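Only one protein chain is missing from this complex, and each of the others stays in its spot.
In this document, chain identifiers A and B correspond to the written order of the chains, with residue numbering beginning at 1 in each.
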Amino acid sequence: MNKTTNHRAWFLVLPVLVLVAFSAVIPLMTVVNYSVQDTFGNNEFFWAGLEWFEDVLSSERIRDAFLRQILFSAIILAIEIPLGIVVAVNMPKKGVWSSVCLILMALPLLIPWNVVGTIWQVFGRVDIGLLGHTLAALGIDYNYTRDVEDAWITVVVMDVWHWTSLVALLCFAGLKSIPDAYYQAAKIDSASRWKVFRYIELPKMQGVLLIAVLLRFMDSFMIYTEPFVVTGGGPGNATTFLSIDLVKMAIGQFDLGPAAAFSIVYFLIILLFSYVFYTVMKTLEKAEGK
Amino acid sequence: MTLVLEGASKVVDGEVWIHPTDLTLAKGTMNVLLGPTLSGKTSLMRLMAGLDQPSEGRILWEGEDVTGRRVQDRKVAMVYQQFINYPAMTVYENIASPLRVAGVPKAEIDARVREAAALMKLNERQLTRKPLELSGGQQQRCALARALVKNAGLVLLDEPLANLDYKLREELRAEIPKIFEASGAIFVYATTEPHEALLLGGNTVCLWQGRVSQFGPTPQVYRRPADATTARVFSDPPMNFLAAEKRGDRLHYGAGESVEATGPLAGLPDGPLQLGFRPDHLHIARPVEHALAFHAKVAVTEITGSETFVHLDHGADRWVALVHGVHPLRYGAPAEIYVDPAHVYVFGPDERLIAAASYASAA
Partner (left out) sequence: MARITLKDLAHSYSPNPQSPSDWQLKPTLNHEWVDGAAYALLGPSGCGKSTLLNIISGLLRPSQGRILFGDTDVTDLPTAARDIAQVFQFPVVYDTMTVYDNLAFPLRNKGADADYVDRRVRAIAAMIGMEDVLKRKARGLTADAKQKISLGRGMVRENVNAILFDEPLTVIDPHMKWELRTQLKALHEEFGHTMIYVTHDQTEALTFADHVVVMSEGEVVQIGTPEELFERPAHTFVGYFIGSPGMNLLPASIDGAMATVEGAQVPLAARYPGGQGLEIGVRPEFTRLVEGEAGLPVEITRIEDVGRHKIIRTRFHDREINVLSPEGAPVPEGARRVVFEPSRVNVYRDGWRIAGEGQA
């Protein structure tokens, strides 16, 4: 057992570095490249400087999409986080029913995005969809392809249906780590259900909630497939979120330069938001400890 | 085989966990690390094992500098307070695992596993079970057997019995010196309990706030503590203290009270002192003619069946007397208590020992 310290171990990490370079670094650099150049096809590029960035930042269309995106993420977080907590708190902690619940909860998470979109697209149709048809039969005027509010409601409900489980499962994991003695002590102290939640369950869920908020924020901020499949961004531009707009610009209009600038701005926004979220919540957590 | 710490210290985030420590542990010795929680027992063990690197100083193994060498490359075995075994393996496989890693031939593995298992009193049936199917005591035996089978030169036991029932602890505690004697390795055993240190014998390293306050043969550290800190740590129930000043042939204490400095105390120099005496040396009946006598008030009595712990308030001090027999004394009752001057330790204002209790040189 006479080993010496050397740097041979780095060779073992090399494949990972190569993979990351091909899958992340090189595409990212391509985008950066596009964002500062203009092209008229034939692989001819011209230096464009920060022109595309100026365009993107002053574009009203993109600003609208950005505000829509913020609103969407805010609604999603405001619904999914509390709902996920409520579901987790009320899930059975032990026995067969616990397993059954866990499986049921996991189901929506296992369905691919475009399938979820398709399901809801059909589900909500007034002519053949169960939901749309039922609502129409009840005399409610519901049509997500025509009415802006209906379209929003459909997209939000769909996301809630798809992703609340994730929040619930994360919270459930946090709850499971609470020793029985805490609940017993609370019973003995005659604590109400609310106090048990407020002083035992919530503090113990803090860590996982931070992760849940981050994940759900990033995911919802980048949402593309589902609303695209259901509403195609409509009616009008009512559900055109940032990513949908970006794709329209890049693939639909083939404006590679502005699209590249757009994606870099987009990326930076998400990075910034996540960082701010994380820092704020970490500071809160620390302040609690003092 | 010796393990030497040369000025080894550990500083984490500007906080001193271990002050510079010099320590030499000789081959085939049992060394108890005695100190309360957070006194640095585990930190010191991690330095010895090579799990942590010292911030300063060196660690020598058989004269060779092993500072910075990884724990995997040293001959170290460690057992923790928690029962740590591989849950998916049988007890047999658990014990065999370090040998398999080392590539020992199969027949030898079998022989050594069985030898270690026999030493730890794990029977054939238990060897085929998974650790979690066994009781806590058996799980810890499995962990101990795994540590032993490695034939490591240094075996570190970090409060290995703390999570076990009192009686189980007693049984395993009696076995540990036996396995230690059979192995010839350096054993280091961390504990918070003075009683455990005494039972294990060997040497004791007394730790307090990251500093070694004393190192020596266990009974000697117990009977001749170098300072008040060691005396306090190595006494359960805690040692009783009295701040006094010697003037002439009397010891003055409290608000103008005094007692004659009899026996060995007569020869002490004048000045402020701290007297210390262990609970089993504080009596409610006069033990010798020239015993020091104090007036105190009974606070609480605890009866163990054959003995009584009498907790007393003496001025602002809380004292404990451990006396033979059953004495259900009333709360608040005045009590006359005595201590034989031969049982009194004297510490200076700097807490250093001035004079050990004279009985200790005889014992």
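We adopt the following convention: a contact is a pair of C-beta atoms (placed from the backbone, for glycine too) under 8 Å apart; a residue touches a chain by one contact, two chains touch by 3 or more.
It should be emphasised that the depicted structure is a prediction, and the values quoted were computed from it without experimental measurement.
K.L.:
Return the single residue from B:104, B:199 or B:288 that touches the missing chain.
P.N.:
Spelled out, the listed residue whose C-beta touches the missing chain is B:199.
K.L.:
Which one touches the absent chain: B:22, B:56, B:133 or B:165?
P.N.:
B:165
K.L.:
Among B:7, B:136 or B:248, exactly one should touch the missing chain; which is it?
P.N.:
For the chain that is not drawn, the touching residue is B:136.
K.L.:
If the hidden chain were put back, which of A:45, A:199, A:224 or A:278 would touch it?
P.N.:
If we include the chain that is not displayed, A:199 is the one touching it.
K.L.:
In the whole complex, what residues of subunit A lie against the chain that is missing from view?
P.N.:
Residues of subunit A in contact with the hidden chain: 179, 181-182, 184-185, 187-192, 195, 199-200, 202-203, 288-290.
K.L.:
Could I get the residues of subunit B that touch the absent chain, sorted low to high?
P.N.:
The missing chain touches subunit B at positions 36-38, 135-136, 165-168, 170, 174, 177, 192-195, 198-199, 201, 219, 222, 232, 236-238, 278, 280, 299-300, 302-306, 309, 311, 320, 322, 326, 331, 359, 362-363.
Throughout what follows, only the chains that are shown with their structure count from here on.
K.L.:
Centre to centre, by mean C-alpha position, how many angstrom separate subunit A and subunit B?
P.N.:
Centres of subunit A and subunit B (C-alpha means) sit 56 Å apart.
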